[in-house]
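In this view, the complex is presented without one of its protein chains, the others remaining in place.
Chain nomenclature is as follows: A, B and C, assigned in order of appearance, with residue numbering initiated at 1 for each chain independently.
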Amino acid sequence: MKNFFGNPRLQRYGRTLLILLLIIVMTGPEGNGSQPTSGFTGSFGNHMSFFGFFYPQRWVVFVLLAGIIYGVISSVKLTVHWWRNRAIFRGDTYQRISRTVVATKRRSRLKSTRLGFYALGLAFALYFPHLVTDQSWQTLVVQDVLVYLLLALGLNVVTGFAGLLDLGYVAFYAIGAYTTAWVTGSLPTPPPFGVHWNTFVAIPVAIVFAMLCGVLLGIPTLRLRGDYLAIVTLGFGEIVYLFINNSYGITGGSTGTNQIPFLSFHLGPIKYLWGLIPEPYYYLTLAFVVIFLIVFSSLEHSRVGRSWVAIREDEVAAESLGIHPLKYKVMAFAIGAASAGFAGVVTASQTLFVTPPTFTISFSINILVLVIFGGMGSIFGVVLGGLVVQGFVAYLTHSPPSVYNAADLYMYLGALLVVMMIYRPAGLFPSRRRLRELHLIEGGVAPDTLQVEIGAHRVQEDV
Amino acid sequence: MGSLIFDVQDVTLRFGGVVSLNNVTLHQNRGEILAIIGPNGAGKTSLFNSLTGVYAPQEGTILFTNSQDKSISVIGKKPFRVSNAGVARTFQASRMFSAMTTFENVKIGAESHRGLGVVGAMLKGPATRRDDRNSDQATKELLEFVGLTSQANTIAASLSYGARRRLEIARGLATKPEVLLLDEPAAGTNPAEKIELAQLIRRVRDEMGVSILLIEHDMKLVMSLAERLYVLNFGSVIASGTPDEIRANPVVIEAYLGSADAGVAEETK
Amino acid sequence: MSYFSSHFATLGHEFWGLLVGGIANGFIYAMVAIGYTMVYGVLRLINFAHSEVFMTGAFASFFLLKFLVGNSTPNAFESVVYLIAAVLIGGIVGALVALLLERVAYRPLRRRSAPKLAYLISAIGASYFLYNFVGKEFGRINLSIDAPYTNNTVFTIFGAPVQTYYIVIFFVGVTMLVTLDRLVATSKLGHGIRAVAQDAETASLMGVNIDRTIALTFMLGGFLGGVAGFLYSIPVGAVYGMGFTPALKAFSAAVLGGIGNLRGAVLGGLILGVVESLSVAFVSGAYIDVVAFGVLVLVLLVRPTGILGERLGRSA
Partner (left out) sequence: MLIVKDAVVRYGAIEALHGITFEVKQGEVVTLLGANGAGKSTTLRMLSGLHAPSSGTITFEGNDVTKVKAHMFSSMGISHVPEGRRIFPQMTVQENLEMGAFGRKDNYDEDMERMFTLFPILKERRKQLGGNLSGGEQQMLAISRAMMSHPRLLLLDEPSMGLAPMIIDQIFRIIGEIRDAGTTVLVVEQNAAQALRLADRGYVMENGVIAFSDDAAKLLHDPRVRAVYLGESVD
C-alpha cells in the first residue's frame, strides 16, 4: 500500500489535482463567514456557496485549461530534451555547474542582445502614449507600472545585490511621499522655514530623509541574521503606518492630505507645469526609470557591487579580505531606502494626495514579487518581470474579468511567491551569477551566507 | 630581519568544556616561512582563527607588528581590521567566491582596502575608472604570478584543487599583506601540484617579501619548505625547531604515529 | 515631572487590572511564541506564516461554536464541553495548517537544500496567500465569536475584577504549556525534536527520522498557535488579517526569552504581555502595538540571545 502511494506518477497526478482544486476555489465567488455552511446545505446556484465548489461550469473550464497548460508545458519540455544532448541533461550538480561555466562564455553575446532589448524597449516606451491614447490607461501605466519599476529597482539593490530581505520597504516609500507633502506645505506640520517649496525641492530632502531612516534602522539590525532583519523591517513598516495613520496633528492621520501641488518648473524664462494630463508624467517617470537603470547597472558592476556579491557568497572570506560587511550592508539598505523615498516623491507629486492605506506592508510584498518574479539581482530581469506582472495587474485593474476581484490580488501574489520559490527560485529572467550561486549552494559547494552559525558552542572542534 | 611579525603569548581558547588552545606561546620572525604541524584536532585552525580575529581567545596576547614598527593587538579585533593591518589568509576548505570567475575573485582582494565610493560607483567618474583599471592591472599581474592567467575567466567552483589553492593565495596577496597565513594549502592536490605549490610559496616570500605562516599535513612539503616549525598537540605546543630537529624528536613521532611508535621507527630503520 | 507622576498615578490606580489583563495576553503570546521557537529550533528559520496558523485556529473555533452554541445559552456542563471542543478544533486545524505549510512551502525547498532567503520568501508568500484566501472565503469582516460562557466577574484581586475569560485563558494556557514542556522533556518525540535542534545529522545517526520530526514540530507549534488564536478571538472576534500583529508580538516574545528556548518563549510572552499592558498608562492606545516592537529592537541591540539564552533544544 505504501508503495502504491509512493508512486511518483500518482503523486504528480495528486499534486496536479490539488492545484486544480485550488485554482477553482481561488477563482470562485466570494464566500461569507456568517453563513459558512450554506454551500453544503443550500442550492447549487446560490452565490453564498462555500468555496465555490459547486459550479460545474467552472470545473469544465478549468479541466480544459489545465489540460492545455499541461500539454504546452510537456511539449516545451520535450523540445528542450530533444534540443539538448540527453547525456548532458542530467540533473546533478556537477553537470549543472559545467553547463553554467559554458554559459559564461556566451556572456558577451548576451550582453549585446540585452542592449538591443533595452534600445527596442526604450523606443517602444517613447512611442507608447501615441499607441494608447486612453488617458486612464496612461495614468495606470505611470502609477501602477513605472513607479513600481522604480521601487523594484531599488529593492533589487537590497534584496538582489546584497541579499537582505527588507519587508518594511514601503515605510521608506511613505517617508518619501509624506516628506513631499511636508516640504510643499500640504501637511498640518508647517513646512521647513515656513516656505511652501517647489515639489522638486522635495526630491533631495526625501532622499536624505529616507536614507537617514534606513541607516538608523540598518546599523543595529544588519548585524543580525537575515531572518531577524526581515521581521524587524516588517515591524518598522507597521510602525510607520501606525504613525501616519494616527498622528492627525502631524501627518493628517487617516485622511492624509490632497493638497500637494502639481510638479512645476520655473527657472527664469523657462516655465513648465505638469498638469492633469498623464502624458508628461509618463515621460518624466520614464526618464527616472532610465536613470535608475543606468545608475544601478554601473553600481552592480563596480567595486561596491562586487563587494556585495562577495559578502553574499561567503561573508567570512570577504571579511578576511578586509571588507567591512556591516558597512556594505548598511549602504545597500540606505540606497534601497533612498530609492523608495524618491519613488515616494514621484507618486505624491503625481497623485497629488497621500493617504495611509497606500502604505501597508502588503505593498512591500507586491514590490518583492516583482523582484522575485523577474530574478533577484538581475536588473534586466527585474525590469522585464516588473513589466509583466505590473502590466498584468494594470490590465486587471483597468478591465477586470468576472473571475477576478481586486481585493484578491494579494492572494494571487502570495501564491505566486510560493510557486516561484518551489519551481523557479532564481526568477524567470535570472542573472547568470545568481543562478550559478543558487546551483552551487544547492549542490553544497558554496556556503549559504544566511546560514552563518551564531553560537560559539556549536563550533565544537576545528579539524 | 630578526624583528617579530607575530608575537603570541600564553593564548588559551575554550569552547564550552573543550580547551582548543592551551597556553600557546610562539613567535614568527619577519620574512620567515614558519610551519605549524600537529595531528587532527590539535588546534591548528583554532590558532589561525585566533590570529586573524575570527575567534577571540579568553586569555593571552597576540601582537602583530607591521614593517613600520606599528603593533596592533589582534585579540578582539574584527577580521577585516586584522586584514587591513596586513594579515592575509587562506582557508582549510578553500573558500573562494565560487560563483565568480578567477579574475573577479582576485580583483575583490585588490579592491577591498579602498573606501566605499558609492557615488563614484554609480556615476562611474574618472577617478573610479582609474581605480578600476589599476585593480585590473594588479589582478592581471597576480594571476600571472601564480600562473592562472589562462584560467582568468573560469568560474572558481570548476577549478582544480591545485588551481583553487593558487587562486586563494593570489586573492590574499592582492590585499598587499605583510604576512600570509596558509591553512593546509596542499590538501587535495596531486604530487605535481604540490611541487608547484611549494615553489610558489617560496617565491611569494622571496619576490614579494611576504612572511609565510603555514599549517600543513603533508610532511614532505612542510619539511622542504619551512625554516622553523612548531608542533601542536591537544592545544599545546609540544615541540619547536628546525625540520631536522623536529624529525628526530621522539615526542613528535609519538604524537603522529602513536605511543608505541618510537619502537616501530627503530625497527623500520 | 508632573507628566510622569500623573501617569504613574493612573498606573497605580489600575495596576492590578492591567496586570491581570497583561498576564492573560502574555499566555496567548507565549503559546504563539512556542511555535516560532520550536520551528526555529529544528530549521533555524522564522516561520513567517505562523500568524496564519493562529488565524485559522480562530476561524475553526468560530465555526464550531457557531454550530454548537448558535443562539442558545449553554448550561455549565455544556459550556465546559463546548470550550474543550473549541480548543481542540482550533488546535487541530492549526496543526493541520502548519503541517500543510511545512509540506508546501518548506519541504520542497529542503529537498534541494535551498538558500535560507528562499524559505523566508516562500513562507511570506504562503502567509499572504492564506490570509487573503481566508478573507475571500469567509468575507473580510469581523466575525464575532459565540463564547460558550457568560463573561462574569469571578473574583477580584485588590479590587481588580478577574473575569471568566481570564480564568479560561489561565487554565488552558497553563495546561497547554505544562503539557508541552513535559512532552518535549520526557517523550521520545520530544527527545527527537531536541536532538534534531542540536545536531540534525547526528540525530539521524541515532535513528531519528528528520523529516517526520520536523513535520511533528510544525504540528505541535501549530496546535498551540491555533488554540491561542481561538483564545485571542473570544473577545475581539475573528477576521482575516488578525494574525499579523499578535504574531509579530509573539515573535518579539520568543526573541526576548531567547529563541529556540521553550521556557524562554513562555517567560518572554508573559513579560511582554505585562509590559505592554502596563504601558497603556504611558502610551496612547493607537501606539500600544509599538511597545512590543520597541522591546524587540531593544533586545536585539542589547542581548540578541534573549533573557535565557538561545538554548536550542534544551529541555530546561
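By definition in this document, a contact is a pair of C-beta atoms (placed from the backbone, for glycine too) under 8 Å apart; a residue touches a chain by one contact, two chains touch by 3 or more.
Note that the coordinates shown come from a computational prediction; the quantities given were computed from them, not determined experimentally.
Student: Which of these touches the unseen chain: B:V146, B:V222 or B:V237?
Tutor: B:V222
Student: Pick from C:K116, C:H191 or C:K249: which residue touches the chain that isn't shown?
Tutor: C:H191
Student: Which of these, B:V8, B:A42 or B:I62, touches the one chain of the complex that we don't see?
Tutor: Candidates B:V8, B:A42 or B:I62; residue touching the omitted chain: B:A42.
Student: Touching the missing chain, which residues of subunit B?
Tutor: Output for subunit B: 16-19, 39-43, 157-158, 184, 187-188, 190, 217-223, 234-235, 247, 253-254, 256-261, 264-265, 267-268.
Student: In the full complex, which bits of subunit C touch the chain not displayed? Write them out.
Tutor: 188, 191-192, 194-195, 198-199, 201-210, 311-315
Criterion: only the chains that are shown with their structure count from here on.
Student: So which chain ends up in the middle if you average the CA atoms?
Tutor: Chain closest to the assembly's C-alpha mean: A.
Student: Using mean CA coordinates as chain centres, what's the gap between subunit B and subunit C in Å?
Tutor: Roughly 49 Å separates the two chain centres.
Student: So how far apart, in whole Å, are subunit A and subunit C when each is placed at the average of its C-alpha atoms?
Tutor: Going by mean C-alpha positions, subunit A sits 30 Å from subunit C.
Student: So which bits of subunit C are touching at least two other chains?
Tutor: As it turns out, subunit C has no residue touching two or more other chains.
Student: In their shared complex, at which residues does subunit C touch subunit A?
Tutor: Residues of subunit C touching subunit A: 44-46, 48, 59, 62-63, 66-67, 104-105, 108-109, 112-122, 124-130, 132-133, 135-141, 143, 238, 244-245, 248, 251-252, 255, 286-287, 289-290, 293, 296-297, 300-301, 304-305, 310, 312.
Student: Would you pull the subunit A residues touching subunit C in the complex into a rising list?
Tutor: 25-26, 30-34, 36-37, 50-51, 159, 163, 165, 167, 220-221, 224, 226-228, 230-232, 234-236, 238-239, 242-243, 245-246, 361-362, 365, 368, 372, 405, 407-408, 410-411, 413-422, 425, 438, 441-442, 444, 448, 450-451, 454-455
Student: Okay, in this complex, where on subunit A does subunit B touch?
Tutor: 97-98, 100-101, 104-105, 295-296, 298-299, 302-307, 309-310, 313-314, 316-325, 327-328, 331, 335, 433, 436-437, 440, 445-447, 456-457, 459-463
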